[in-house]
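Note that this complex is displayed minus one protein chain, with the remaining chains in position.
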Amino acid sequence: MSEAKTLIEVQHLKKYFKVPSGMNHAVDDVSFTINRGETLGVVGESGCGKSTLGRTLIHLQEPTDGKIFLDGEDVTNISGEKLKMVREKEQIIFQDPYSSLNPRIKIESAVMEPLKCSHRFKDKNQMKEEAGKLMELVGIDERLRQSYPHELDGGRRQRVCIARALALNPDFIVCDEPVSALDVSIQAAVLNLLMDLQDQRGLSYMFVTHDLSVVRHISDHICVMYLGQMVEKCETKELFANHLHPYTKALLSAIPSTNVHAPIKRIQLKGEITSPINPKPGCRFAARCPYATEACHQPQELIEISKNHFVSCCRVREIN
Amino acid sequence: MSSENKNIKRQPEWIALCRRVVKSGGAKLGAIIFAIILLFCIFGPLFSSYGPNDIDLMSMYGGPTLKHPFGTDALGRDMMARLMYGGRYSILLGIMASFCSAFIGIVLGSIAGYFGGHTETIIMRIMDIWSSLPGMLLCILVSAVMGSGFLSTVLALTVGSIPGGTRMIRGQVLQERSKEYVEAAEAFNCPKYSIMFRHLLPNCIQPMIVMATMSIGSVMIQAASLSYIGLGVQPPTPEWGAMLADGRSYIRTYPHLLLVPGLAIAATVLAINLLGDGLRSALDPKLRD
Partner (left out) sequence: MSTDNEKFLNIKNLKVIYTQDRKVVQAVNGISISVDKGETLGLVGETGAGKTTIAKSILRILPDPPAKILEGEIWMDGEDILKHPENKMLEIRGEKIAMIFQDPMTALNPLMTVGDQITEVVLLHNRINRQQGMERAGEMLEMVGIPKERYDEYPHQFSGGMKQRVVIAMALACNPELLLADEPTTALDVTIQAQVLELIKDLQLKFQTAMILITHDLGVIAQTCDKVAVIYAGEIVEYTDKIELFDNPLHPYTRGLFDSLPSMNGDEARLKPIHGMPPDPTDLPEGCYFSPRCPYATEECRLHHPTMHEYRTGHFALCDKAAGEVNKDV
């Protein structure tokens, strides 16, 4: 990257859902920026709000509070034509390639659909040609173009989803666990494809996943989430070399390593994830944290420990 | 996986569907019976020398003979001719009424399911009230208000089964719209009508087709009941239910007056239910390859 230019900026984003038993704080005060051509990895366990964050970012859901900027422009609450324009710049790839394609629509039509909806092409043949180019780009054979989704395997289906997301030539793609439903040998090919496309087209990704080895491979920056809160945010290398938040430590130590000779010392967490519904103020990890004290139940702030390395833990200096 | 080395070439979907429907023995039997009944009703009159309303007072209450295979009724009309003409009404009535109510159910149900919120509340509460009235009562009410005749009978029969279909479609739409392909469509600005008609409905409609097919039988029985109590299609039009009603006073003396239309109704309903069952398993994605 010659000069990092901010594409997406998120400030204090909040997304609450009303549920019968109260308020689900799915995303609670998250801020970050994503530069053009770079990837932000968002890591966390199920229910930490990472998928909601992605959907809110690309205007599939409206944020409760906070601001989203795209190319320096406030796009938090937009509607009508403006929303349509912005949506064309932001796309999403989902986890499950089985439910993210309509089972009754042939894959060529599925890729053509965004083109049709955008009215960029008047002529049907032009659209077909463009769809053909897209499918070639993601490596779908010509003979498969008239197939239905159920006739393809997961990896190819995910490629079709990628082609569909690329159709409108977006700047930014949210990848919501795009490879976690795939087998490892196929997962690698899809990851390669995503990285190649990023190089060719200068795409920015927000890569949501629970798989730390994947996120390490693909991301420039990583943001670790726990129950809707951002607990740590820094560059990828920095995170793996120098993780500071107790939750990040536990998460990293829990990954089953393929190194059979040096078994890592695992940090055993007590208890289970608490509920994000009507949470108490303060650090939400405190209930499982081995270092928790009284002070942890006060609202926490993001502390910049070193340049661009933010941690939300009041005891971070004592622990490390 | 299996698509690795073959060029995809397929037969039209509906042919494949028909093949799967008749794969089971029951559905095959149903299809054969139904086809025979249909042919009998459509082409039978061409070969019959009697009209359905030709009165022949010389041969009243006749049992089955070569001239009149199903006998004659109280006015000496040929039962076979009446059965053939009556079948046209009965079956058409059943098909039209159940598909009309399916159509209305699809429209209401998908609006309720897709838009949600107040729209959904209003539609579904109306359906709740609606379905709290007994279906037969509604039929009678509509027939009484609209008067008798073919179209008003269709309407009367349609009205009763709308709430069930609406609920079913709404449930399907709710389930389907949470899938990610709908979100993906929203993300690329797919217009709402297109999401509804292109994406949601084709994936929701299958159980409705099965339900509508299965309901043809019960609607026919309802139509027969309406005619039986004197509403619905009026004499001298030979509708199966009306024929039953005509014959009811002779149940002890001339049972064939009841047996012939009664058996015709029973056979048709059975055939349609068998077919519907086959359709259900043919449409079940779990049973498809």
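For clarity, chains are labelled A and B in written order, and residue numbers in each chain start from 1.
The working rule: contacts are C-beta pairs under 8 Å (C-beta built on N, C-alpha and C of every residue); 3 or more make two chains touch, one makes a residue touch a chain.
None of these values were measured; they are calculated from a predicted model.
Residue A:L191 is the one among A:L7, A:I68, A:L191 or A:A286 that touches the chain missing from this view. When the whole complex is considered, the residue among A:N77, A:S213, A:N278 or A:Q298 that touches the unshown chain is A:S213. For chain A, the residues touching the chain absent from view are 45-46, 153-155, 183-189, 191-192, 195, 210, 212-214, 216-218, 240, 250-251, 253-261, 263, 266, 268-269, 272-273.
Just so it is clear, only the chains that are shown with their structure count from here on.
Against chain B, the residues of chain A that register as touching in their complex are 55, 58, 60, 84, 87-88, 90-92, 94-96, 99-105, 113-114, 117-118, 143-144, 146-147, 151-153, 161, 164-165, 167-168. On the side of chain B, the complex with chain A involves touching residues 1-3, 7-8, 179-181, 183-191, 194, 198-199, 202-203, 285.
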